[in-house]
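Of the protein chains in this complex, one is absent; all others appear in place.
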Amino acid sequence: MNLESLSRLDRRWIFLAVGLLVILPLAFGFHIAPVEPSPRSRGFYDAIEKLPEGSTVLLSGDYDPSTIAENYPMHLAAARHLMRRNMKIIALALYPAGPPLTDQVLHLVGAEFGKKEGVDYVNLGYKTGNELVMSSMGSSIPRTFPVDRRGIPVADIPVMKGIHNYEQFSLLVNVSAGFPGTKEWVQQVVSRYHLPMVAGVTAVSAPEYYPYLQTGQLHGLLGGMAGAAEYEALIERPALAMRGMDAQSLAHVFIALMILLGNLAFLGKKPARKA
Amino acid sequence: MHMSQDIGVWVAALLTLGIFSFLYRDNPVYKFCEHLFVGVSAGYYVVLTYFSSIKPNLLVPLFGHFVEGRNFLLIIPFVLSLFLFSRFFPKGDWLSRWSIATILGVYPALRITGFGQSDLVQQVGGSILPFWVAGDPLTSLNNTLLVLGLLATLVFFFFSKEHEGAVGGIAKVGVYFLMVSFGASYGYTVMARVSLLVGRVMFLLDNWAGLVRF
Amino acid sequence: MTVLAVFAAEAGAFPLEAKDTPNDGGKSVTLTWAPPAEHPAHWTLVRRERGGAFAPVATLDGALARYVDEAAALTNGASYEYQLVADPADPPRDSEVSLPVVPSPDWLDSTKANVLVVTGLFFIVLFFTINQAHRGRRWTFRKIPGLVAIEEAIGRATEMGKGVLYIPGVQDIDDIQTIASMILLAQVSRLTAKYETKLSVPTNSPAVYTVADEVVKSGYQDVGRADAYQGDMVRYLTSEQFAYVAAVNGMMLRERPAANLLLGAFFAESLLLAETGHSIGAIQIAGTANVHQMPFFVVACDYTLIGEEYYAASALLSNDALLLGSLKAADTVKLVLIIVIALGCVLATLGNPSLGNWFSTQ
Partner (left out) sequence: MKREIPILITLITGLFCLVGFFVPHPFVRLLYDDIQQWVIVIVGATYVLGVANLLRINMHQVSQKSPDWPYKIVLLAGLLGMMAIGFSEGVRYADDGSKFQWMYNRVYSPMSATMFALLAFFIASAAFRAFRIRSFEALLLAIAAFILMIGRVPIGNAIHPIIPAAADWLMEVPQNAAKRGILIGAALGVMATGIRLILGMEKTYGSGEGSS
């Protein structure tokens, strides 16, 4: 096959190759390389690790099923890490389709560690208003969230006792897919109320949060499924993300090759036009 | 290998494959799934919004605990929320502008202070770094590069001067930094999209086909 | 024995500092203390209004060193005294009674002073430049290569006898990027009218359709070619994201436009549209402020208006005093920031980090 015809290749062949490269390593589970935590994932881990046991933590799961593959593993791992260290978790979700995922995470991990809903953790659910909800919580959390996801008044929930605003939290753990999410929490809460924060985010949005890391507005960052895998390695609890890393690696190499091949085919076709 | 016996898993798997059929081309199965998705998600939003915002933050305090605290003031958002629906009546839609006007006041204000503090003031503060840190040449180099890259980028986005001479040269450096950052974004986007596919394949292989346990 | 116990309490007593909580809305007192090395399991915090009797406020963990009393019972302007009472009481390790404290609300949160100063200065510059622009002042701005390229692309489409496809993004008309796109569309439609080139504008929202149609119609009228305007130049396709992409890609493959203009807010569809446009060999010019999508445009398009360049292009074309004044104000502040950062870095290198600290809010 010469380069000329390569450039006219039906793209559905590429689709097929991508599909196989993802399916095969998952189906047959071979192992390419171990996961090495990056400094940013370590920052996320350390921020939770150095909190005194029994602190109260705000866990905001701002994502929905469209990014479940990236965000759910980090949400799960964060909940495991927090419950292992006996933190009290106040959870919420500012994506409409987020609260059921928070329920799933908290119920699953709560059962693993024998934690009780209402006593050790609560899911406040969803509230309309995006970043306005964050700002309003700074004035009063019970007023912003009068009831939890199950309709129980927060005054009757033991874990909510004494929670008025951000003053009572030691850390904000945010799992974010975009808007509203990490950027808005930094803008409305971290900078304003000086609450320390770590974030686990989709890979698409990760690069734009690096400026917040350097200034200390974020103490740690998990970027995408790879970040989640690194965090799973740190808490020594391999799960979904680590098992996805082989397929992920192969697909990355394939796409890099596609860029190279595409440019070779293009060179073969006609001289480059100046940009 | 144990294919799932759960009808729910089958529904989920068939809908997943229905969406993937778009890869072959746009087709009726995909169209069916897409419309079902839009309908179900809209229905979901209404139920969720009612139970998580409208009922606990408006109806219960307003009609159940009218005299407590400042609850009586909730009559204002109650009326403004009703006004929103005035646009379904040909002559009443000016009323809905009152409701929109409250939203149009609050969000820009939140953004002005939010962006002003965290994306402007704080970022300027974070960029004021020493070019030389005693005994740490690597940090010194990184600080210098970070500051120069930022300044060059700002010069590129400076529109009051033609990009000629020294300014043009600095702006060009700014473009180089921008291109590196776009490359990073490209790499991360590839990672994100592949992960989502990995997630779906895991669902099909595990929950549906029962081939592997993840 | 009694004498001894009193003596022990005196010896063990440690100071308790009570202060009105700074930068707050009042009704709040911040208490700080250094807990004795062998602290009891708990403290009972007691409070009295001056002249009254002590009453318990809260039970605190013995290891704490700080507590903020925000009880609803506090009154601004009243004077209070506090004491920590050891629990269990034996051995007695109570704190001294604090000096009287008067909670009061503040008019300015001093930790936000830097934000106030920077925001305030920016707005002053902004109102000044907008006012100047309203009075007819026009500044010179740099050329934007992507903007020049749009005219060239339309010219080339004309030479080739092919059309121009204009995709105004996928956000609704209330999005600022879509509004900017409408300003650019006005200019593009004037050019296609002048050159008698076919223009297609597929939209994904009825509201964008309405505005875009109006913009194109008046563009054709502006250059006296109302006769060349056709009702099907602007079309509403569908609001569903991927269905819209599939439909627009279909249009590209059928109509084979010589120029693709992708100007507006784009999300995941950016790479699908740019790929198809690239495959039919069209000149592609893209502009968006969505940073995530920039890489796909940069590699597949001939020109890309990057972020602010995109807004600047629309401001320059609009000749609108508000937009031009805002552009000039942002430029002025950027120049100030460049100087401040450079100066701050030099000072920091010389060992004086005060400028950086002033900007820090963490």
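Should a chain be cited, it is by its letter among A, B and C, assigned in written order, with residues numbered from 1 in that chain.
The rule is short, and it goes like this: a residue touches a chain if its C-beta (ideal position, glycine included) is under 8 Å from a C-beta of that chain, and two chains touch if they have at least 3 such contacts.
Since we're looking at a predicted model, the values are computed, not measured.
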Hidden-chain contact residue, picked from the options C:Gly25, C:Gly52, C:Pro91 or C:Pro145: C:Gly25
Among the options C:Met252, C:Ile285 or C:Ala330, which residue touches the chain absent from this view? C:Ala330
Residue-wise, where is subunit A in contact with the chain that is not depicted? 7, 9, 11, 14-15, 17-19, 22, 32-36, 38-40, 64-69, 97, 99-100, 103, 107, 125, 127-130, 132-133, 135-136, 139-140, 143-144, 149-151, 192, 207-208, 210-211, 213-214, 223-224, 226, 229, 245-246, 248-256, 258-259, 261-263, 265-266, 272-275
In terms of residues, what is the contact footprint of the unshown chain on subunit B? 8-9, 11-13, 15-16, 18-20, 22-23, 31-51, 53-54, 57-58, 70, 73-74, 76-78, 80-81, 84-85, 87-88, 93-94, 97-106, 108-113, 115-116, 119-120, 123-124, 126-127, 142, 145-150, 152-154, 156-157, 174-184, 186-191, 193-194, 196-197, 199-200, 203
Residue ranges of subunit C at the interface with the undisplayed chain: 23-26, 105-109, 112, 115-116, 119, 122-123, 126, 130, 172-174, 176, 179, 182, 207, 210-211, 214, 242, 268, 271-272, 274-275, 278-279, 289, 291, 295-296, 298-300, 307-308, 311, 320, 322, 326, 329-330, 333-334, 337
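The criterion applied here is as follows: only the chains that are shown with their structure count from here on.
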Pair sharing more residue contacts (C-beta pairs) when A-B is set against B-C: A-B
Of all chains, the one whose CA centroid lies most distant from that of subunit C is A
How many angstrom lie between the CA centroids of subunit A and subunit C, rounded to a whole number? 22
Centroid distance [mean C-alpha coordinates] between subunit C and subunit B, Å: 13
Counting only residues that touch at least 2 other chains, which ones in subunit A make the list? 191, 204, 215-217
Where in subunit C do residues touch two or more of the other chains? 291-292, 360-362
Per the touch rule, the subunit B residues reaching subunit A in their complex are 23-24, 41, 44-45, 48-49, 51-53, 56-57, 60-61, 106-107, 110-111, 113-115, 117-119, 122-123, 125-126, 146, 181, 184-185, 188-192, 194-202, 205, 211-212, 214
Residue positions on subunit C within touch of subunit B in the complex are 112, 114-115, 118-119, 122, 139-144, 240, 242-243, 246, 291-292, 294-296, 298-299, 306-309, 312, 327-328, 331-332, 334-335, 337-338, 340-342, 344-346, 348-349, 351, 353, 355-362
Subunit A residues touching subunit B in their complex are 12, 15, 18, 22-23, 26-27, 29, 66-70, 96-97, 99, 125-129, 131-132, 135, 144-147, 149, 151, 184, 186-188, 190-192, 202-204, 206-207, 211-212, 214-217, 223-226, 240, 243-244, 247-248, 251-252, 255
